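Single-structure report; data block below.
In this view, the complex is presented without one of its protein chains, the others remaining in place.
Naming follows writing order (A and B), and every chain is counted from residue 1.
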Amino acid sequence: MSLIEGQSGAWEAVIGLEVHAQVTSESKLFSGASTAFGGEPNAQVSLVDAAMPGMLPVINERCVEQAVRTGLGLGAQINLVSVFDRKNYFYPDLPQGYQISQYSQPIVGSGAVEIALEDGTTRTVRIARLHLEQDAGKSLHDRDPRRTWVDLNRAGVALMEIVSEPDMRSPEEAAAFMTRLRAILRYLGTCDGNMEEGSLRADVNVSVRRPGAALGTRCEIKNLNSIRFIREAAAHEARRQVAVIEDGGAVEQETRLFDTGSGTTRPMRSKEEEHDYRYFPDPDLLPLVLDEAFVDGIRATLPELPDAKKRRFVDALGLSEEDAEVLVADRDSAAYFEAVAEGRDAKLAANWVIRDLFGALNRSGLAIADAPVSASDLGALVDLIRAGTISGRIAREVFEAMFETGRDPGSIVAERGLEQVSDTGAIEAIVDAVLAGHPDRVAEYRGGKTRLLGFFVGQAMKASRGKANPKTVNELLRAKLDEGQGRDE
Amino acid sequence: MAGGALTGLTIAAARDALAGGEISARELALAHIAAIEDARPLNAFITETPERALADAAASDARRRRGEAGALEGIPLGIKDLFCTEGVMSTAASAILDGFVPPYESTVSRNLFEAGAVMLGKLNLDEFAMGSSNETSHFGPVENPWRRRGGNRPLVPGRPSARSGAAVAARLCLGATGTDTGGSIRQPAAFCGVVGAKPTYGRCSRWGIVAFASSLDQAGPVARSVRDTAIMLGAMAGFDPKDSTSVDIAVPDFEATIDDGVAGLRVGIPAEYALDETPGDIRALWEDGIAWLRDAGAEPVEVSLPHTAYALPAYHLIAPAEASSNLARYDGVRYGRRVEGADLIDTYARTRGAGFGAEVRRRILIGTYALSAGYYDAYYLKAQKVRTLVARDFDDAFEACDFLLMPTCPSDAFAIGEKSDDPIAMYLNDVLTVPASLAGLPAMSVPAGLSEGGLPLGLQIVSRAFDEETMFRAARSIEKAAGFEARPGPRA
Partner (left out) sequence: MAVDTDTVRRIAMLARLDVPDDELAALTGELAKILDWMGQLGEIDTDGVVPMTAVKPMPLRRRADAVTEGGMADEIVANAPEAAGPFYTVPKVIE
């Protein structure tokens, strides 16, 4: 827990998130129009989405399954009866004049997400609920000085609104929560988690209080589409509220927008008149009734989720907590690692994935999905090391070549003649040459300065251009140096 | 056959004449097109589609020659302008939808056309089907072709399907589609001396019908005989996967059983439908109806529907609440008319203020109020609970009887403008039709006699959910016994 130092003492931020996650599906929640990203304007719009007179909603089975799957993944209660309500308000990107959502009876009830913090501790963030609802269309305000343009391609796409309890106490915790939630959604395959395309976005509720005191007045910062923005917006908003209170003011409950340029929040300009959404059950739909068998069927196909995977990596594969956390943070990373580790030394595999692959990906700004080195090729590289075909050092060189060219390690090693030399005769010649070239050092060693062994090994490896088997080099050097010294130590 | 004879046919008779090759769909269409032109002062149509009618008729005659006749092959119909029709302006009689041409066809009208029906045009109605009198259309009121005995004051045809009722009564079409939310098929049918049937909620698809109150709206036929409504409903009804409230059960051959009679059935007479203000002629007609059914072998039993009195206020909360939300889409952005304002909110308010008529605005405001924070529980939720009780009353009654008989309306047709300044007085017209709407039950009105003023009166049959067959049998028994032959006289 990190406190905010104000002029009058320490303050604590209290943060809750309302996350909108676009359900992974082919078609919309209540119509057969496509959900694909980036279509021509209004080309993915059905008569239902445009709210033509007399059009009626019919629910998409896949979206229901995805909501249940997500609920199960969040360890949440699945409500076998849920109800779709209309949330009534006027906006040009809301063609019906109401959003079909779930108000008093959502499909998923309370659950929880475990987050790992930087200091190695964990915290549980409670999930209040998850409900299904329609996304709105898109308003384009910058195309025309007098007009707002409206594209309804997104209108009616299924969203899961996932609401957390106000259980986070710092912007870092909010970011950690979003990171873990995103990972869970991606593991489940229920949301692609693509924040740049708007598939996942969050409203952040922030208030401040003296540590342990009653909750303060909260402000909601709308529609943040990156984890960094969530952290920055929460941090700025908490500091702003502290300043307001310390200046003798009071925080006003309001909706604010985050300016990504300045890193500050500001109140929304269009202060709508009071909100009164007039929720009522949508009479075009019936209550959504699920049976246990439907839920159990989905439960049976749940993948292993980050927490369970992390436990297994630590307990069964012997990885450290830190390495395990890094690997499970993203479904693709975990899957990549598991492919590399399959039938191999897991710790060695983890090292190569985390240190070398992730490092290279970071440097080149690539995602794991775009890694130029396939998991099977990286596994083959680990095999080459294990078999003694190449040394660890050579392996780094091979890896760099693999990353650059996308080629497999075997052909790179063969082409560049990088096979480790384990042939004793060949190594003996090198060792002899090294000893012969440094008689003074040999004398010093024999005089008791045995840590000079490293020097000889280095020289021998250098002379072999790294290809000599270091174990053999070691053994031979030790034998020859000790031999010359006699056996009477 | 002369034009007058052609327009005077029932659907069943026209079907037989077409099948026998005595007449063609084209002749039938031409006769109706001429009748519609002559009757323009009635203002029954918003959009006439004579060219479409002739094209439909030609296609129908061609199909018949190929031996492919459908259930309504060549039958000219009027389509209430609440049904969206592909390529033909569909307005819900509202200025806000003026000029709207849907790129789609409602399921019910598509079903009719696929059965061979010929479209004569789009029938006028109360704006968004709201009203009890057909006086709120942006395109002007529809007149009832009937006149009070000794009078010549124009009368309302009653309720949104009014035009449907008026157009069918005036021999402008052989049948018409209606929609019934709180009685909008049955009441105009009663006022105009024709037959109107509302099937069970979920029997006909709502897809493509401009929504008024989603949990109540149901399409149904208006025609000049019980058989004709049975034939039409058979074509209109059916499961539609595009409507989540459509019920996936087989559609029986309604026509096949209409003459099975009511012998051995128990007819429930609900005491609560005898209102203090029910006039003597209507009470007398109800007695006649009971007698007719008894003579036909049915056993009258007294039943109680104790929450009847509360159905009307519950309806007038639920329907406007749903309407306030259903009509939010009319915002001048994607279709219809826009009135530009100072900014977006002002544009919305002006568009909707100018686009909706007074009664629609009133209902939107009531509905918005009933759903707004702090009032939801007391109004909307309360009304939906009362609705459960109303529906339960019917369930209980159907333990003791097989169908119910009651008057359709508490009065005969009233004069245009007579009641429109007192909303509650106008709402009271629905008092006998609304309970079955709330319960979602099949209900129909069959003309059974004339009022003291010489205007048509209807008797209403209500049956169990998805038991339209019993409803039609009972209605047919009344029709046969009543021998209602009257039709509107020539207009002065």
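As a convention for this text, contacts are C-beta pairs under 8 Å (C-beta built on N, C-alpha and C of every residue); 3 or more make two chains touch, one makes a residue touch a chain.
On a predicted model such as this, the values are computed, not experimentally measured, just so you know.
The chain that is not drawn here is touched, among residues A:V157, A:A202, A:L285 or A:V442, by A:L285.
Checked against the full complex, the one of A:S25, A:N79, A:S170 or A:Q420 touching the unshown chain is A:S25. Annotation: of A:V19, A:L47, A:A136 or A:V242, A:L47 touches the absent chain (contact as defined above).
Considering the whole complex, the residue from A:R143, A:R363 or A:R451 that touches the absent chain is A:R143.
As for the chain not pictured, it touches chain A at residues 25-27, 31-34, 40-48, 50, 58-64, 90, 92, 139-141, 143-152, 257, 268-270, 273, 276, 278, 281, 285-289.
Within chain B, the residues in touch with the undisplayed chain are 99-101, 103, 200-202, 215, 241, 244-245, 247-248, 307, 309-310, 313-314, 316-317, 324, 328, 331-338, 340-341, 343-345, 347-350, 352-354, 356, 361-362, 364-366, 368-369, 372, 378-379, 381-389, 391, 423-424, 438-441, 465-466.
Note that only the chains that are shown with their structure count from here on.
Averaged C-alpha coordinates give centres for chain A and chain B that are 59 Å from one another. Against chain A, in their complex, chain B makes its touches with residues 83-84, 90, 92, 97, 100, 102-104, 106, 206-211, 213-215, 241-245, 321-322, 324-325, 327-329, 331, 333-335, 344-345, 348, 368, 371-373, 376, 380. Of all the residues in chain A, the ones that touch chain B in their complex are 47, 50-59, 86, 88, 90, 92, 95-98, 148, 150, 276, 278-280, 282-286.
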